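Worksheet: the structure to be examined is printed underneath.
As you look at this complex, bear in mind that one protein chain is not there, while each of the others sits in place.
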């Protein structure tokens, strides 16, 4: 479970959270999950500084969706619960439930596909992601979140 | 049809458009569509300066989704084709097709619900939005995009 | 001191943090500082849900600047050190130092002016902000960060 406080710059003139920030929150919670599991960002994401050790596999998002149930405003303390799931050998998804004081306020879903960073053809999930997915779904060993 | 050039700040370290910008593009294209139809932003969106004339109806997004088919990069010239559609008397959706040189690169869908801005209970769509929807779907009179 | 981990979506195709995210980080660290001092977001920021209790004073930003010294990349663990300072009875500024493992990587500065939210004329700082500023600069009592 990841905690997040909604900030002023994430609202719009209607006074509530502007919708697409939810996807940023989903992605950032996933990154925090990977980090808690023991993966470093440079194991998964490309990095402009360490160019020589560039990653061979990229994990682009192929689709995503969100449901918004209750208005979310500045200062809200949210709890994000992640449900990672392997789809097949090339792809996985992460569902993220957003709760405020135990109540569901929103839901996000992101699907990633593993591709070869050069050819951009699909390829098997990287070992690190497979392990994280297995640990996450089994809820055994080091819980990712 | 709305044109949009992809900008450097919309990419991430993988060198391609970072996914959630697509939703910002969808929303901005909708705003441009309303404007071309003859609606002013202050007819539809709340505004911090003209507080006395505040709008009675808000149009929060209740769900949205996107498909990403081909990588999009800095400098790409995209064409956005909007398909607005009334769902029922309280809600409508806008599908946005993203094309690059005639090829589909992504798809976005956003659903809005009309609510009373004070009570936050659902209410009939504002007259202005209904007219814009009708003109859009009939493709008669002033074409919204 | 506020901690922040740099996320993938905050980078651009050059592989490093895209510059304007620094200002978002500065603002969010200020919000965290206020919260730690005991202020609730609704004491300082307008809120679309509790419209009747709307704030009389707004705190728009009148200018801001940033220096970027070293590249910042995905996964970097940053420490943000805030230096809030009253400028005069109507305005204050917050300097934010960004460090990575004790090394300065960037610097942000934001100046706010207190205005009456309706007339938009400048007015004395709200009591809550004055107290937070005093506590912050004296480093006495509850340290804001």
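Every chain is named by a letter (A, B and C) in the order it is written, and numbering of its residues begins at 1.
By our rule, a contact is a pair of C-beta atoms (placed from the backbone, for glycine too) under 8 Å apart; a residue touches a chain by one contact, two chains touch by 3 or more.
Quantities reported herein were computed from a predicted structural model and do not represent experimental measurements.
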Practice prompt. Specify the residue from the set B:16, B:94 or B:129 that touches the hidden chain.
Written response: B:16
Worksheet item: In terms of residues, what is the contact footprint of the unshown chain on chain B?
Response: 5-9, 11, 14-16, 24, 27-28, 31-32, 35, 40-42, 45-49, 51, 71, 73-75
Worksheet entry | Contact footprint on chain A, counting only the chain that is left out | 8-9, 11-16, 18, 20, 49, 51, 73-74, 117-118, 120
Fill in: Positions on chain C where the hidden chain makes contact
13-16, 19-20, 23-24, 27, 45-48, 58, 60-68, 71, 110, 117, 120
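Operating definition for what follows: only the chains that are shown with their structure count from here on.
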Worksheet item: Going by CA means, which chain is nearest the middle of everything shown?
Response: A
Response to the item:
For the copies chain B and chain C, the interface residues, called same if over half of the numbers are used by both and different if under half, are same
Worksheet entry | Centre-to-centre distance between chain B and chain A (centres being mean Cα positions), rounded to whole Å | 25
Worksheet item: So how far apart, in whole Å, are chain A and chain C when each is placed at the average of its C-alpha atoms?
Response: 26
Response to the item:
Expressed in whole Å, how far the mean CA point of chain B lies from that of chain C is 31
Response to the item:
The positions of chain A in contact with two or more other chains are 14-16, 24, 27, 45-48, 71
